[in-house]
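Removed from the display is one protein chain of the complex; every other protein chain stays in position.
Labels A and B are assigned to the chains in the order they are written; within every chain, residues are numbered from 1.
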Amino acid sequence: MVSYLINGISLGAVYAIIALGYTMVYGIAKMLNFAHGDVIMVGGYMAYCSTSYMGFGPLTSVLFSMLVCTILGIVVEKLAYKPLRGASSLAVLITAIGVSYFLQNAALLIWSSNPKAFPNLFDLPQVQVGDSVVTSVALVTIASCIVIMLALTFFTEKTKMGKAMRAVSEDRGAAALMGINVNSTISVTFAIGSGLAAVAGVLLCSAYPTLMPTTGAMPGIKAFTAAVFGGIGSIPGAMLGGILLGVIEIFAKAYVSTQLSDAIVFAVLIVVLIVKPTGLLGRKLTEKV
Amino acid sequence: MKKLSKHSIKGFINYGLVIVLYIIFQILASAKVLTNSLQGLLVPICAYVVMALALNLVVGFSGELSLGHAGFMSVGAFTGVIIASSLKNLVPFGPARLILAIAGGAVLAAIAGVLIGVPVLRLRGDYLAIVTLAFGEIIKNIMNCMYIGVDSRGLHFSITDEASMGLEPGGTTIINGPMGALGITKISSFLAGIILIVITLFIIQNLVNSRAGRAIAGIRDNRIAAEACGIPVTKYKMMAFVTSSALAGAAGALYALNYSTVVPKKFDFNTSILILVFVVLGGIGNLTGSIIAAIILTVLPEVLRQFQDYRMLVYAIVLILVMIITNNEKASAFIKGLFSKKAKKEAA
Partner (left out) sequence: MTEIKAKKKQEVKLVSVPSPYIVPERNAGEPLVLEATHLGIDFGGLTAVDDFNLGMSKNEITGLIGPNGAGKTTVFNLLTKVYQQTRGTIFLGGKDTIGMSTTQMNRAGIARTFQNIRLFDSLSVEDNVKIGLHNSIDYGMWQGVFRTPAYRKQEKQAHEKAMELLSIFDMQDEANVPAGSLPYGAQRRLEIVRALATEPKVLLLDEPAAGMNPSETSELMDTISKIRDDFGIAILLIEHDMNLVMGICEGIVVLNFGRIIAKGTPSEIQNNPVVVEAYLGKNKENKEEKNPGKKGGKNR
């Protein structure tokens, strides 16, 4: 029971970290970045390569994969999304899907479709919590999630860039008139989101150590669900949504059915949205008449 | 009255296009120009065209983004397979069984459309999109653990495993969980596909140019104004959504009965997205565009086969470039400039 809960929170923490990227990008660029899940996969492969081929230590490999993903995020934003600023949201959505296909197929070419066994980066003993044993990866995941959450809250509340980000997400036009560089703010958001995706990729692959070009797809969709669940655009919402989603998924797997666990997760999302149409912590949308 | 005739001209162009395409493909097929794999794509192309048209009714005319239309295709596909398999002895004539299977698939998908539409259509924008995505995944998941078989006593269901259906020794399993439907008798044909496209065009085009179609488009353009004009918004959103899901179900039945096996995984998020790509690239609200985009994008990966591993990469790049060129003023001006320069040179 306790171990289910901790595993659930740990899986949820990974979803939460991914969902943060979704939610920040959505808040600022108002786009559903479907390629976000594939950045996770790239992050996983980067950590895999840097430890297996380049002999990096755990920490350096995480930093290396964050660096690569951050650059990737900025490049993708500049090349694919920036030319579409102001275009219909559907056009941006399809472009994001194109980017997603691109990353998946590029990974397929480079690393083939054979699953890679992800190395154990956190070689720590299992931990006894009450009567049950929990893997250390789970605890590391939860800890990193808390650290990221705190850092991000500090960043958006206290720093100049963070305030600029909030201003842009509130009203892009007004922010630009106040002298905020909207383009660089959006770039920074993509950079942070992609860097977080790399962390999530490493944590995800440490918990479920098989790495394939499609590894990021399903966690990506679920994290997106988590972001909507908590109220898309809201940072605490993404956190809450992610953790709830992880816990529900693990409990559904344990007590109901492994095959139906995804269906249950999505069903809960639907129920929540019917009761609260903008998610748990989302702001109410009002249309001015 | 002038305008009515303009609409009908547009409509006739689409019917004409479909019939011309049918004749061309028939000639190519009889001249043995088509490769086997391309020949095998004829029915799927028809199914995808119907899917694209159906989704365009929701995305283009009703203005709601659905990311789960493959779910309706799935409901239609497996319903169609069940009907076709269980009526094998009762209705030995293939085309008649196909009609029943497609109709049955459409009806069940429409019921699914009503069940999903009621909660979904209360939501707006991206929230609506994510919930359709969720429903699509739920349908896939449920189909993954469905076991359906038939024997002399009738149909048997189970959601745990094959054995628990309690089939008689002579009974056959129609749907076997994640393995999907096995041993389907192929009764779909290219002609049936073309007829289904024409029926779909007939329903959508006439619906769009009627009182209901105006109401649907009005709600898309301005919901509050539509309400102030006395339009019952939910009713017309439902009408578009359910019609679309019924057509998607019909397409699913057509698709499934073209293969000997169909797995639930076929109708996942990626398929929903694929169809959305047809709609967006063909032009939102543009039926002719949907038809052409669905055909080209289904044939393209086949044609790109010589690039082997690179084809999906090329496909992705083409997708991104097309979106940028069609939506970015600078890029489209640049392309136009290139062409006009070329034209000038040729003229000179």
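By definition in this document, contacts are C-beta pairs under 8 Å (C-beta built on N, C-alpha and C of every residue); 3 or more make two chains touch, one makes a residue touch a chain.
As the structure is a prediction and not an experimental result, all values here were calculated from the model.
**Q** Touching the left-out chain: which of B:L207, B:I296 or B:V314?
**A** B:L207
**Q** Give the residue, chosen from B:I13, B:V33 or B:I224, that touches the chain omitted from the document.
**A** B:I224
**Q** Tell me which stretches of chain B touch the chain missing from the display.
**A** 1-4, 202-203, 206-207, 209-215, 217-218, 221-222, 224-233, 239
Going forward, only the chains that are shown with their structure count from here on.
**Q** Would you mind pulling out the distance in Å between where the CA atoms of chain A average out and where those of chain B do?
**A** A distance of 31 Å separates the two centres.
**Q** For the complex, which residues does chain B have touching chain A?
**A** Listed in rising order, the residues of chain B that touch chain A are 59, 65, 119, 122-124, 126-127, 129-131, 133-135, 137-138, 141-142, 144-145, 178, 224, 269, 273, 276-277, 280-281, 284, 309-310, 312-313, 315-317, 319-320, 323-324, 326-328, 330-331.
**Q** Which of the residues in chain A end up touching chain B in this complex?
**A** 26, 32, 80, 83-84, 87-91, 93-95, 97-99, 101-102, 104-106, 108-109, 221, 224-225, 228, 232, 257, 259-260, 262-263, 266-267, 269-270, 273-274, 277-279, 285, 287, 289
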